[in-house]
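Excluded from the complex is one protein chain; the other protein chains are retained at their positions.
Chain nomenclature is as follows: A and B, assigned in order of appearance, with residue numbering initiated at 1 for each chain independently.
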Amino acid sequence: MLRRLFRSPEAMTGLFLLLGFAALALFAPVLFPKDPLSIAGKPLLLPFTDAALPLGTDRLGRNVLAGLVHGTRASLAVGVAAALVAILLGMLIGTLAGFAGGLADELLMRVVDAFQIVPGFLLALAFVSVFGPSLPIVVLAIALGAWTGPARLARAEVLSIRERDYVAAARVIGMHPLEIALREVLLNALPPVLAISSVIVAGAVLTEAALSFLGLGDPNIVTWGSMIAEGRTVLRSSPYLSIIPGLALVTTVLGIYLFAEGLSEAISGRKVRV
Amino acid sequence: MSEVLLRIEGLGVRYPKAQKPALSDVNLEVGRGERLAVVGESGSGKSTLALALAGLLPRGSVSGNITWPGLSAPPVAGRDIGVVFQDPGNSLNPVLRVGEQIAEVLVRHVGLSWPEAWRRAEELVGQVGLPDPARTARAFPHQLSGGQRQRIGIAEALAAGPALLIADEATSALDTIVQAEILALLDRLVRERHSTLILITHDIALASQFADRIAVFHDGRLVETGSAEAVTTRPSDAYTANLLASQIDLTTPPLIGEAL
Partner (left out) sequence: MPLLSVSGLSKTFRSGGREVAALDNVSLDVFPGETLGLVGPSGSGKSTLARVIMRLVSADAGSILFDGVDLLSLEGARLRQQRKRLQMVFQDPLAAFNPRATVASALDDPLRIHRIVPAGERRRASEQLLERVGLPTEFITRSIHEISGGQRQRVAIARALATEPDLLVLDEAVSALDLTVRNRILDLLVDLQRERGLSYIFVSHDLAVVRAIAHRVAIMDRGRIAETGPTPEVVADPKSAIGRALVAAVPTLRKAG
């Protein structure tokens, strides 16, 4: 499986991009030990004009590169954490519903319906305005709007796999129901859920940026969204202030997408051997 | 054999990325009104032959020639060639009434108006031996049994009055009783219409019962062709002989001794 993963050009490109950003996020305090919110030079310095400030400065003279690198931390951490919460919660609820059937299934799926009716971003918005903008709240807020997709998918997969012959064969050889649920059903229900995980992580990164853009992110940290929002006021004179974090956002989402596609292909093992 | 309907010369098929060709150097003539059985095991290329004849293969993968001396113009799949597939559950559209699917063929290939086509579709449903044609034509595929769906598949394949009917393992998903009924039906309809039948099957006994001629395929090659009687009684190829010896029917000595 790993070999297939490493042979996939999509997965490798995605992995390369993600590793790059992850390294930036990890080494941000080493690369730019100073608070990225502190003033570093003349305001509105253009990129590539000062070797000490390669990407220039913003309206208040803060180092754009430092902001970008520290922003990677927040964006990736929030995006990945939110998606992880959403996928785990969704898988759990969906799998439970699929296995339990009957009334429990009905109840759980009505809850899913209720969440799905409300647009995810509005839900996050409302949640953050009520509980205040802190990192854990933002993560939870984003996850609340994103867990229904994996839940539905996991349930549908479990319902279909439950009826397959290989599950019957596992029962025939006397396998314990718990082992059947985990090894025979859940493991085979994973690939499609992982396949949409890319969309969820990418969506979470974007939702986080949108929340920050609206000033509903954690005010004490730099994120790409808050940088874009910062740049908005001087968009006509200094568009680079919005474009640079915007490019970072696009590249990250692309990297996640490519990697997840390669990964789900490698896991399901399809599209090989003709 | 009277008039030649179609002539296959040096036909080869290679699917992209496949290591071996699916068919190589096939030469075969099929006469008008003939009933030819194409027999082979899985991987023999017999179904590929059906796809090649119906023109359903990507152009780059086919080499050699298929000519149609018996037709005035190159054949159009659906009009001049009808195909009955193995699984009618897959080849029928689940959200269309079966009558609509038959009528659609008549509108597209015969140029009938919709009411005419529908009336003709009901007739066809009756001709393939389904009860209460007017009602059955309004049924959706899932409301019919496997055998009934296969009858609809046959009605659809025959709707435009094709010169050639290809039945590709058309009965192998059915039980033996329904299989016998469907084959008897195909046999009767093809005779009535003086159509040509190519029966593709893995079952050489079945082939010997319903075909004038048998062509045996193995590993993408045509290994033997001859009258049904000649092939089953005096096979010239070792593979055919092996296939015949593998046949189990009601005269084969049982593998077990007498009952306990």
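Please note the rule applied: a contact is a pair of C-beta atoms (placed from the backbone, for glycine too) under 8 Å apart; a residue touches a chain by one contact, two chains touch by 3 or more.
The shown structure was predicted, so the numbers you read here are calculated from the model rather than taken from an experiment.
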item: Candidates A:95, A:188 or A:242 - the one touching the absent chain; value: A:188
item: Among A:117, A:130 or A:173, the residue in touch with the chain that has been omitted; value: A:173
item: In subunit A, positions touching the absent partner; value: 164-166, 168-176, 183-184, 187-188, 269, 273
item: Residue numbers in subunit B that touch the chain omitted from display; value: 41-42, 145-146, 174-180, 202-206, 208-209, 228-229, 232-233, 242-244, 246-252, 254-256, 258-260
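The working rule: only the chains that are shown with their structure count from here on.
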item: Approximate Å spacing (C-alpha centroids) for the pair subunit A, subunit B; value: 52
